[in-house]
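This is the structure I have questions about; it appears just below.
A protein chain is absent from this complex, but the other protein chains hold their places.
All chains are identified by letter, namely A and B, in their written order; residue positions are counted from 1 within each chain.
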Amino acid sequence: MSATATTPIAHAVPPEAGPRAFLRRLRSGDEVAHVLTLIFAAGILLITSLLVYELWANSHLSRAKFGWMFLWTRTWDPIFDNFGAAPFIYGTLVTSVVSLVIAVPLGLAAAIFLAELAPRRLSDALAFLIDLLAAVPSVIYGLLGIFILVPLMRTTLGPALKGALGFLPFFSGPNYGVGFLTAGIVLAIMIVPFIISVSREVLLTVPREQREAALALGATRWESTWQVVVPWARSGIMGSVFLALARALGETMAVTMVIGNDPRISASLFAPGYTIAAVIANEFTEATGDLYLSALIELGLVLFLLTFILNGLARLLIAATERGGGRPA
Amino acid sequence: MRLRLVWRKALNAVMLTLTGVAALAVVGVLFFILGYLLYHGGKSLNWDFFTKLPKPVGETGGGMANAIVGSLKLLLLAALMGLPVGLMAGVYLAEFGGTTFAFVIRYTTDLLNGVPSIVIGIFAYSLAVLPVRHFSTLAGGVALGIMVIPVTVRSTEEFLRAVPVSLREGAMALGASKWRTIATVVLPAASGGIMTGMLLSLARVAGETAPLLFTAFSNRFWSPGWGQPIASLPVMIYTYAIAPYDDWHRQAWAAALVLLALVLVANLGCRLVLNRRGAMRSV
Partner (left out) sequence: MEEENPTIMKKTLLAVPLLFALALTAGAQSNPMLLNAAGATFPYPIYSKWFDVYHTQKSGVQINYQSIGSGGGIRQLLAGTVDFGASDGPMSDDQLAQAKFKILHFPTVLGADVPTYNIPGVSGELNFTQKALAGIYLGTITKWNDPEIAKTNPGVSLPNSDIVVVHRSDGSGTTYIWTDFLSKASDVWKNKVGKGTSVNWPVGLGGKGNEGVAGLVKQTPGSIGYVELIYAIQNNMPYGKVQNAAGKFVKADLAGVTAAASGAAKEMPEDFRVSITNAPGAAAYPVSSFTWLLIPAQIQDAAKRDAIKGFLKWMLKEGQDYNEGLSYARLPKPVVEKELKAISLIQ
């Protein structure tokens, strides 16, 4: 979040100190409101802490046996009880990055179009329909992926990419149709509604004066949009990207149907892979060994850690590029 | 100078066209998906679908009446449990934030959002199913309720912040206390965006399967009350879609269509009632 987002909205008058002032505030309900909302906010902390605790507690068998090695072991063997998270961490990261690389420019561009250029009625109608995409069940995306995207990738897209960019390690190797790239594309389609929906709303809240000021200074429409409006809405847009990233990291059903489910690390985007969420979904219901179960739960913990780190990095990145031009406090 | 102007104008035209293309691409994919669903789902939609219980394999005429009601009940629970928490927390972050505690809350919310749905299901299982030793609608509602919170918090906070300071200052100048300002001026002003966030989060959980597998389980029959396993559209879709039977596949598409229609109706209904007035818009 931008620096502006961490300061509270300015009061016209700062709150007074002293017991009588406190009682007055109490009666006027401000303290109550503060405490009440604080309790709910703390509730989120409680739920998440409980979740982490459960993950920690239920994975102790696996943590005890493998320790830190778990993070870079590449085997996943339920029969001989040897588990490692490396292929899944790799797969999760790769598919998420691919999906963001596709969805963010696409989503932002579409949001800009809908907010700035499209006539209002059309924009509202389209935004409404795009919101609907968020309700399409994961399984349906998976099925559409299998029926349409996978053959497309194998017969058309894949060879085209190979022809153009085959010299890169990303596009080398055999192409089965399923793999990291296909999963990344499916994910991109799934997360783009979040980016568009929220970004569009945020762009629409930018005060008209800002645009007009830019245009009055002789900026072209695009310049006014890109250099004034979008930066103003930057924190909201970043927020939408966070939402999208979070969904990409945790997406289960659709990914497992198109990624090939092979716990292997390969440079090629055409290769089959596996993500943390997908392996948990596939194997949790059938896992009966205690160590096996514990290893799966440890994977959940690892994903949590991954999200933690990625979020932190992203925030640092934003803080570093903060140059002003955002909404003032 | 002139060259620079030509360049800027050209860039302008190109970039604006690109945004149009992007929007077209997204809308194109959207219409394709909707069209596909309409076509495959519509074929198998009939009155039975809405009124009958599922039939075993090989028999036609079954329906998903219990799953439709089930999804409604689960979404209701999720909304009741998750939306108020999300709303209140969003208000806290926007209005009383700025402390380290608020930063922690914001970070935690993002984390919660990234937890795979199946892990949330497992969590809700240990919270709400194991202690009482049976699956229930309530447990399913808990799992979905948790998932509704992060998006609601984020959007509530964002849109509360987007309300111009002038509006708040105006209210305070008239003598309103802080909470009154929030409740009667700021929240209504941000209501459009907040509602988008709430509907978005509900839409997302409406289609979630994994968290329900271990909490609401599923039910071949009707599920009275809130303490028994209950069928739901996403779980039915999942079960039917990966089964070997054509009839079930068709029903799965039909169920997906119904699910989408439900979300559409809910969306429309809410927007009509709240009518978008007071939402902060320029242009």
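We take it that a residue touches a chain if its C-beta (ideal position, glycine included) is under 8 Å from a C-beta of that chain, and two chains touch if they have at least 3 such contacts.
Note that the structure is predicted; figures quoted are calculated from it, not measured.
Within the full complex, the residue among B:Val85, B:Leu127 or B:Leu187 touching the omitted chain is B:Leu187.
Only one residue in the set B:Val26, B:Leu45, B:Leu87 or B:Val163 touches the chain that does not appear here, and it is B:Leu87. Along chain B, the points of touch with the absent chain fall at residues 55-58, 69, 72-73, 75-76, 79-80, 83, 87, 129-130, 133-135, 176, 180, 183-184, 187-188, 191, 194-195, 213, 217-225, 228-229, 239, 241-245, 269-270, 273-274, 278.
Contact residues of chain A toward the unshown chain are 75-80, 82, 142, 146, 150-151, 154, 174, 176-178, 256-257, 260-262, 272, 274, 278, 281-283, 285-288.
Everything below uses one rule, namely that only the chains that are shown with their structure count from here on.
Work out the mean CA point of chain A and of chain B, and you get 15 Å between them. Residue ranges of chain A in contact with chain B, taken from their complex: 1, 5-13, 25, 28-30, 32-34, 36-45, 47-48, 50-51, 54-55, 58, 105-107, 109-110, 112-114, 116-118, 120, 126, 128-140, 143-144, 189, 192-194, 196-198, 201-202, 204-209, 211, 220-223, 226, 235-236, 239, 242-243, 245-247, 249-253, 276-277, 280-281, 284-285, 297, 300, 303-304, 307-308, 311-312, 315, 327.
Contact residues on chain B toward chain A in their complex (touch as defined above): 8-9, 11-12, 15-16, 18-23, 25-27, 29-31, 33-34, 36-37, 84-85, 88-89, 91-98, 101-120, 122-123, 126-127, 146, 149-151, 153-155, 158-159, 161-162, 164-165, 168-169, 172-173, 177-180, 182, 192-193, 196-197, 199-200, 203-204, 206-210, 213, 233-234, 237-238, 241, 256, 259-260, 263-264, 267, 271, 280-283.
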